[in-house]
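What follows is a structure written as structure tokens; I'll ask about it next.
One chain of protein is taken out of this complex; the other chains stay put.
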Amino acid sequence: MSDVAIVGVGCVGFLPITPELSYKELMYETAVKAYEDAGINPRKDVDVFVTCAEDYLEGFSIFDEFVPDQLGAALRHLFTVSGDGMLGLATAYMLIKTGHFDTVVVEAHSKASDILTYMDIVQFGLDPIFNRPLGGHPYYVAGMEMNRYMHDTGTTPEQCAQVVVKNRKNAISNPYAAYGANVTTDQVLCSDACFFPLKKLEISKPADGCVVMVLASENITRKLTDNPVWVKGVGWCTETPNLETRDWSRAVYTEIAAEMAYKSAKISNPWKEIDFAEIHDLFAYKELQHMEALKFCNYGQAGKLVEDGITALDGEFPINPSGGLLGMGYGLEASGMQKLLEVVLQLRGEAGSRQIPEAEVGLAQTWRGIPTATGAVAILSNSE
Amino acid sequence: MSLEKITNPLYTRHWIGNMEADYVYTLGVAGERFFKEIKENGKIMGAKCPRCGITYVPPRMYCEKCFAKLEEWVDIGKKGVVHTFSVVTVNVDGSKLDKPAIYALITFEGTCGGLIHKIEKTDTVYIGMEVEAVFKPPRERKASINDIAYFKPTK
Amino acid sequence: MFGKKRVAIVGAGVTLFRRNIKETGKELSYEAVKMALNTAGMELKDMQSVVMGSAPDAFDGVHMKGEYLADGAGAHCKPYTRVFVGGGTGVFTPLAGWWHVASGQFDTCLVVCEEKMSSCYPHPQFAFTTIFDPILERPVGMNLIWIFALEMNRYMHKHNLKKEDIALVSVKNKRNALDNPIAQLAAEITVEDVLKSEIMAWPVQRLDVSPTSDGAAALILASEDVAKEVTDNPVWIDGVGWCIDSTQWTNRDLYYPDYVEYAARMAYKMAGIRNPPKEIDVAEPYDPFDYKELHHIEGLLLCKKGEAPKLTREGVTQRDGDLPTCPSGGLLGCGNPIAAAGLMKVSEIFWQLRGEAGKRQVPCDPRTGVAQAWGDLMQYGSVIVLRR
Partner (left out) sequence: MSAKIKHFPGEEVETKDIREGKIPTEKFRPKAKFAWSAGVAISKFLDELKNGKIIATTCKKCGRIMVPPRIYCEKCYKPTDGWAYVKDTGVINTFSVSFLAADASRLKEPIIVAIINLEGASEGMGIVHRIEEVKDWKKVKIGMKVKAVWKPPKERTGAITDIKYFKTMEEI
């Protein structure tokens, strides 16, 4: 079975709005960058194209229809994964592993600013019989999860707030970030507790942007680049869609996905063997909960690591050097790709002033947001 | 990359539209029976997995873990415990609610799952608080989760 | 094929197809999966991965419906992905299952397709209005049937076909469906009946069209090792193909589905098929409309362009003909819960190759079969080649 590497990346955004581009044009601009980066012609050199999108986040039924042209995929082998971009990466990884395909392109984007009623759409994702008839802002689900998580682990509001401070600060030096800022713990703690205990500044704001990646088999990788980023392992998992039966304290989906990814990457001690991580932080507490699920520390210990600055950019184990979703903006189904992008840039040594010295192995983790319990984990490395 | 870009901010056109339609959902085999029990008998039921021994609330047609069919239904009573909750101060559109709403997962002893619902008639709420279901009057019930008006503290 | 893994189908399940079914989408999925597991003699714990296929969220009326359906699809605490290529989804989903196993990542994959179109009220037609471009097409007041009517008219014009030629497909498939216990619209009808049925959008008439339906279907895929453990009768996925044409459907000549041809070529190449009409014994081309079956027989390279009506007229595509097509009764006869209907076609080929199709069994002792679905804006082809 061939190894799989990321040989090209492109990103446009992330920005609070992009009124000057249609979603097609946004995707086109991004794809051109990725193909230039990989040194390929999509009309000749790509075996499969994968796009990751959900209809109601685009405003179309069957968004698949509107994808091929701008990616160079007209009359080519393209399909849609209705999921996060990292599930697209997992799909590309499997396709190459079959031995039938050498080059696969993965695309995911967010045109969040095209959506006028985003929260209504999130609400439309709730179970139509048992949950949705209760009405209400769907982020009560996040408030409830944060509450139980803090109750069970003893994580403090200050520790959650410090995630926001760290991530938005990291984002200042990320040109792909929309929401870089110097925020104080007090500012976060004093912001509206709209979904008590979850506060307004602990919630990532949506952003527009697109990420395209080119993946290749070992043979093609060697021909295309001296600077590949290898996909060492991928894992993904859905716990349960049922709010009633899921674990409200632990991110079980991430525990299982991580186990799968660690197994293929042959990682037994993630804290020691991984240099940094990009973790889904749609809500500040999620970064902590996900760190624990990834076995970076014991259950309930993540808050302390943030408090002690260990996960800061200059800390022992930087987490979300990109600024995370709190700093970059929430790119909807592209959020997994935002994570992967930063890991790739770091492993190539192209992260500018955010560069983590001697980074060799990075982890990217994603979650599909409210109301799901679905996530994915990928482990990337610049050495084979 | 394209050869031209829009440079005049007044020129950025948007097209307004929607994806709205009416939906009517059947409650499903398990859902229909569950809500009929609430509507007609004021009872909250669970369903027991013959293989795992787990009693699911709300009852489902199948055990999500082992896929056994769930056919043994049991009355689980009206009293439960707040497993977790959130106090919400905004509407879906972001505007302020007139008064905060408490959403909670209420769990029932000896069962897996519970009910997501609202808690009312209280100034305090905490994890572990004992609550009970308050049903709407029988003639106002429609076989819906809203046939339970809300949960309130037992004390 | 050194280093490449073979993937087998070892079980299949399908629910009734009906206009309205009481079960929720989750419950329908569960029933189909349970049947598939039973036919394979396997349990949910044996399934290492799950793939879901389902058409627009706007039917079931749940945003991210793949997530919503996960527990019914048997995905509890498992790797789970939903794929979506419009109408082509039903045949595409087992292709996704194929790479889960062919990659060596998993030994088994559960493939599930579900559709609950009746939730969209009063008619799922409404959801279809949002498949068009919001700026250039929706303001013209587009209706889904129109796009088929435009394509059908172009096809008839280019090959100088009469409606009589096309109606024969509807007659055949609805009759085949009489032997299918899940069928929604099985009937003995005549060409006359089709020609006299209500005009919806000329040249499309009521009996040219498959209905909207609720239903679900499931398949169990397994690696060669596992397949040989659980059955003496595996059916192999020997070719997979898919292709999408340009979004600009008004810039293309709709008379011929290039995208189906490209998808078929991809699948045939993988399966080592050089002469499709000779090597393929039974086919399930996608037939949401009667002319579509003809269109797709041509796209699948089972005859020359414009010759599918002749094959139909001469009885070649009947169950006892040389190239039986839609022995299941197809969508015209069984109903069209979009993704589930596509997967039903794959499972029909599975049963036909196993010789277990009962009254529907084609008499030619088939060894190789093909199933195909079409999707998006006259744009998507997905093809699977199965061998016993």
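Order of writing sets the labels: A, B and C. Residues in every chain begin at 1.
The definition used in the following text is that a contact is a pair of C-beta atoms (placed from the backbone, for glycine too) under 8 Å apart; a residue touches a chain by one contact, two chains touch by 3 or more.
All of these numbers come straight from a predicted model, not from anything done at the bench.
Participant: Omitted chain: which shown chains does it touch?
Facilitator: Answer for the hidden chain's contacts among shown chains: A, B, C.
Participant: From the listed residues A:P16, A:P133, A:G315 or A:G349, report the one that touches the chain absent from this view.
Facilitator: A:P133
Participant: Looking at B:N18, B:N41 or B:T154, which residue reaches the missing chain?
Facilitator: B:N18
Participant: Out of C:I182, C:L301, C:A341 or C:L386, which is the one that touches the chain we can't see?
Facilitator: The one listed residue touching the chain not shown is C:I182.
Participant: What is the set of subunit B residues that contact the non-displayed chain in the whole complex?
Facilitator: 1-6, 11-27, 29, 32, 35-36, 39, 92, 142-144
Participant: Which subunit A residues would touch the chain omitted from the figure, given the whole complex?
Facilitator: For subunit A, the residues touching the absent chain are 18-25, 28, 41-43, 56, 59, 68-70, 72, 74, 111, 113-117, 120-121, 123-124, 128-129, 132-133.
Participant: Which parts of subunit C are in contact with the chain that was left out?
Facilitator: 12, 14-23, 28, 31-32, 35, 39, 61, 63, 118, 121, 123, 125-126, 129, 134-137, 139-143, 145-146, 149-151, 153-154, 157, 180-182, 198-204, 214-215, 246-248, 250-254, 328, 344, 347-348, 351, 354, 356-361
One rule holds in what follows: only the chains that are shown with their structure count from here on.
Participant: Can you give the whole-Å distance between the Cα centres of subunit A and subunit B?
Facilitator: The computed centroid separation for subunit A versus subunit B comes out at 28 Å.
Participant: If you average the CA atoms of subunit A and of subunit C, how far apart do the two points sit, in angstrom?
Facilitator: A distance of 33 Å separates the two centres.
Participant: At least two partner chains per residue is the criterion; list those residues in subunit A.
Facilitator: Expected reply: 55-56, 59-61, 128-129, 240, 242.
Participant: At least two partner chains per residue is the criterion; list those residues in subunit C.
Facilitator: Those would be 24, 58, 61, 71, 76-77, 119, 127, 130, 134.
Participant: Would you pull the subunit A residues touching subunit B in the complex into a rising list?
Facilitator: Subunit A reaches subunit B through residues 19-20, 25, 28-29, 32-33, 55-56, 59-61, 116-117, 119-120, 123, 128-131, 133-148, 151, 192-198, 240, 242-245, 248.
Participant: Within their complex, state which residues of subunit C touch subunit B.
Facilitator: Touch residues, subunit C against subunit B: 20-24, 26-27, 30, 33-34, 37, 43-45, 58, 61, 71-72, 74, 76-77, 118-122, 126-127, 130, 134-135, 138.
Participant: For a test of understanding, state which residues of subunit A touch subunit C in their complex under the given definition.
Facilitator: 1, 54-56, 59-62, 64-69, 73-83, 87, 90-91, 93-95, 97-100, 121-122, 124-125, 127-129, 235-242, 252-253, 256-257, 260, 368, 371-372, 374
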